[in-house]
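Heads up, one of the protein chains got dropped from this complex, but the rest are sitting where they should.
Chains here go by letter, A and B, matching the order in which they are written, and residues are numbered from 1 within each.
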Amino acid sequence: MKSFRLTKMLLLTLTVLFPLCFYLIFQVAPTERIMGDVQRIFYLHIALAISAYLGFGVLFVSSIIYLIKKNPYWDCLASSAGEVGLLFATLVLITGSFWARPVWNVWWTWDPRLVSMLILWFIYVGYFMVRKAVSEKSRRARYSAIVGIIGFLDVPVVRLATKWWRSIHPRLDRQEGGLDPLMVKVMLVTLFTFIVFASIVIFIRFRISWAEERVNTIFNEMEVSHG
Amino acid sequence: MLTLIDISKNYGLRPVLRGINLKIDKAEIVVLFGHNGAGKTTLLKISAGITPPTRGRVVVEDQVIKQGGIYYLGHKNSLYSELTVMENIRFFLSMRNGTAMVNSIEETLEEFGLWQRRNDPVKALSQGMKRRLALMKGIISGASLLMLDEPFSGLDLGWKDRVLNKLMALREKGTSLFIATHLINEGCQIADRVALLERGNLTLFHDKTEVNESLIQERLRNEVCR
Partner (left out) sequence: MKFVGNTLSIVKKDILLEFRAKEALSIMVFLSLLLIVVFNLAVDIDKDNVSSLAPGILWVVFAFSGVLGMGKTSLSEREDGAYLNVFFSAVSMEVFYIAKVISNLIFLLFMELFTIVSFVVLFNYDALIKGLPALTLPLLLGSIGFSAVGTLFSFLSTGSRFGEIILPFLFLPVVVPVLIAGVSATDLILNNTTGGALLKWLKMLAVFDLLYLTVSLMLFKHIVEE
């Protein structure tokens, strides 16, 4: 049960990292001049966003490998990473709202980063829609891999397009001058914590998914030999 | 020409094909029998390369590709219902780079009883005519390996025998055929070798004389009663 031990170790590190992280965010990090305490959600928001992109990155790479090798292992990994990525992306969009409302008195802005996260969210809802729409396993894997690849490639393009678009129109200015060096340190710790967290969740989800897959295979082989 | 190596296929939890091995040689007709739902269609689709197997490999010899390729006919007819008979044929041949043939199909169209309707849209044809057109395409395709799934289904009276003869004529020219059918009589008539698919397992009868209709019918009946 090697992998189980690894999971336990990683979970253990999280029991240290998470409290540390929250302590840093709420006690150590300086209060932002303009926005006040509510700005602290910024750390979680960014960390969640990067973790979401990580999830989708794993989905992208796994999808490509699946199409080359046709091994269901990679399809399992892709969909597990996608689930986690989608969850984190949803949280990003929600925490973004929580931040924006008290600070600028709006629920949403058409900021390039938010827009590209929103579009990515739609793309991955589409990914799971396709998985729902195809019942045959190998076809489902292939079709969703295609959506995952096309979708992921779109993200930088969407990002660039919205950035250019926004630079023409007047926008809700987001003051982001230099960050206090202490803030940067807190950000890095939070980032690290969440990346570890996201990786563990993807890993656990994948193991469940893969175990299901292996049980099915064993079941089939029993059927074959006992005909 | 075509070799199936240890082909297995599962749909979800259900195994449909179990470890199938089969080799189809040049200029031979292999007929596949089995109940509806036994997996004949699946096996044919896998052999044709339309469906991937869960395990195993399909090996197609190079010479098959070089000498005209494969023609597959499934339950559907692969026709464009809004185009006419001639337009469908012309398009089909252009894909196979044989447009020169278009001028010499008059006779073949007559033989298949489609000459009169050659400028009618396919949607105006009867089921039997559509099937005949699909079969005709297979015969003029120049393919070296034909895979036909229930080719006789929907054919009007009298056409079954004519089609049978044409398929046998193809074999004389060196074409191989892999045919799945539930018509035991016709199948045994045309076959060089017979294969029986029972609950995912393939039984091959190498010697055609071993096989006769009553044997197959008996096997299939046992299948049902089990």
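Basically, a residue touches a chain if its C-beta (ideal position, glycine included) is under 8 Å from a C-beta of that chain, and two chains touch if they have at least 3 such contacts.
What you are looking at is a predicted structure, and each value in this text was computed from that prediction instead of being measured.
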Option from A:26, A:107 or A:165 whose C-beta touches the chain left out: A:165
Residue touching the undisplayed chain, where the options are B:45, B:132 or B:193: B:45
Residue in contact with the excluded chain [from B:96, B:118, B:166 or B:199]: B:96
Touch with the omitted chain, as defined above, among B:28, B:87 or B:111: B:87
Chain B residues touching the omitted chain (full complex): 45, 48-52, 69-72, 74, 76-83, 87, 91-92, 94-97, 121, 143
Residues of chain A in contact with the chain not shown: 67, 119, 122-123, 125-126, 129-130, 133-135, 139, 142-143, 145-147, 149-151, 153-154, 157-158, 160-162, 164-165, 168
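Definition applied: only the chains that are shown with their structure count from here on.
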Length of the line joining the C-alpha centres of chain A and chain B, rounded to whole Å: 49
Residue ranges of chain B touching chain A (in the complex, touch as defined): 8, 10-13, 15, 18-19, 52, 54, 199-201
Sites on chain A touched by chain B in the complex: 70, 135-138, 216, 219-220, 223-224, 227
